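As you look at this complex, bear in mind that one protein chain is not there, while each of the others sits in place.
For chain A:
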Amino acid sequence: MLSKIRNFSIIAHIDHGKSTLADRLLEYTHTVEKREMRAQVLDTMELERERGITIKAQAIRMEYKGHILNLIDTPGHVDFSYEVSRSLAACEGALLIVDATQGIEAQTLANANLARQNKLVIIPIINKVDLPAAEPERIKEEIEKVFGAKPAEILLASAKEGIGIPEILEAIIERIPPPQGEVDSPLQALIFDSHYDAFRGVIAYLRVFNGRIRAGLKIRLMGVGEEFEVQEVGTLKLGLVPKNELAAGEVGYLIAGIKEVKQCRVGDTVTDAKNPAPHPLAGYKPIKPMVFCGFYPLAGEDFENLKDAVAKLQLNDAALHFEPETSAALGFGLRCGFLGLLHLEIVQERLEREFNLNIIATAPNAIYKVNLHDKTHTYVDNPSLMPPQAKIESIEEPYLKLTLFTPAEFVGPVMDLAIEKRGTFVNMEYLDPKRVMLVFEIPLAEIISEFHDLLKSVTRGYASMDYELVGYRPADLVKMDILLNQEPVDALSVIVPREQAHYRGKRLVEKLKEAIPRQQFQIPVQASIGSKVVARENISAIRKDVLQKCYGGDITRKRKLLEKQKAGKRRMKMIGRVEVPQEAFLAVLRMGK
């Protein structure tokens, strides 16, 4: 039985065609008939389809020539690399897709490295070979050089045109080894994804490595240490297909009355509570948020709704952290922790779209480790809560290993950018005469701001990046406060490198001046460090703003103008007597180069 199972993932850089290839495999194996095919079946969230990215992993079972092929989909964004790694841990092989017009990009390499760490067999596939700009020969060389693949192992395909699909299926069966495992050993199953269903509770997706799991079995989740009774197991087609049991080597789902995804962490090991495995499967770690920001309702009375909404999202998103916080300027809100910027944006967008909330999001920041003179230390996830300078011995901030891929002609500008953003050069390697891989170590705080946008602009969109956390490093940082109309606005405080404080303060007040619309009175905008003002701008008062003629009895047009003006103000937060739009909170991210 095991010999007929193949568990595999598809990994790729964004837009290299992963989802389209998945669709073709499902069609070709008649798992999904063409008529029920929505483009990209696996991306079910509306947002995923709009943004063309896969946020949550899923799995689906195909049957082909007497084999069971379990495709385990992986999220395609660096924010979710831990989840990618767990999905890959559930497989024996991976299809590595490389765009025939673009070649190896940052996430191609990052994902391939994760696959190698998980000891997967990699099948390299050059996709989009039908495009006029395709350069399969050059890309083949890149793949040979970077991954050590033999030219004969590299498949050519066009998922869009259905070219090369049978060859890929053959390769899956021939090259990917069947799962190993002992059906009679104590149960060990890896949770690689889960989602919350309003009716059935948490549905966990898992890969059984040893033993078997069936309804009625009492299980223990070894990482979180909680026990549940299995209600149902089964395999995954487009929906859930109940089955008596899942045995070693199989991929499927589990329902066990689990209330929250927090109790059922990705990466955790399921075992038999009465006959537990001696140790969990390797690699589980609780996910820690890397990026934080405050969410505040525009209307104070919406706070409870906001809290309920975030709690609802959290049911299905174990990586989302939140706790209540209070800002003198913005009132009651939530400090939220995210895996990365994309994760943050998605949550914010869902709150606005699905829960119809108008919120202000403060500028995202990293979490700082602050060592105090009294030899204790604390973690600060909100710049306004930075302890007073006098108490601080030193501050450490999270650093990343940043891998960049760029056409060779942009190496200079990319170097300049990374160094300006406090990066330290680590390595440079030519993939071929035209493409270069650069590695830096750089503070997370710099990546959170507009680094990616600036990278795209200095390389005309041709560079790609990937990063991983490497740890905390000491840094000479200070808290900079912002005063609007002489009043400090805690929600605008930022942590900046001391040596750049004046420059950044100046840019920040300039950006705030652009972002905050003029009002009836002049508004001074100041940046200060401690009690010292380092930069100041004035937002001048509106002097004259009055509709002229109201003519010919057509009131409605004038009314629309007034309504439009008013609607703009509804999107703003009143701080003291100043109306502040969301853009102002992002000004700190838009420093420019």
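In the analysis below, a contact is a pair of C-beta atoms (placed from the backbone, for glycine too) under 8 Å apart; a residue touches a chain by one contact, two chains touch by 3 or more; residues count from 1.
Convention: contacts and distances are computed from a predicted model.
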{"item": "Chain not displayed: protein name in its UniProt record (\"Heme chaperone HemW\", \"Tetratricopeptide repeat protein\", \"Branched-chain amino acid ABC transporter permease\" or \"ABC-type lipoprotein export system, ATPase component\")", "value": "\"Heme chaperone HemW\""}
{"item": "Touching the absent chain when the full complex is considered, from A:Ala282, A:Ala328 or A:Leu547", "value": "A:Leu547"}
{"item": "Residues in chain A touching the chain absent from view", "value": "520, 542-556, 558-559, 562-563, 565-566, 569"}
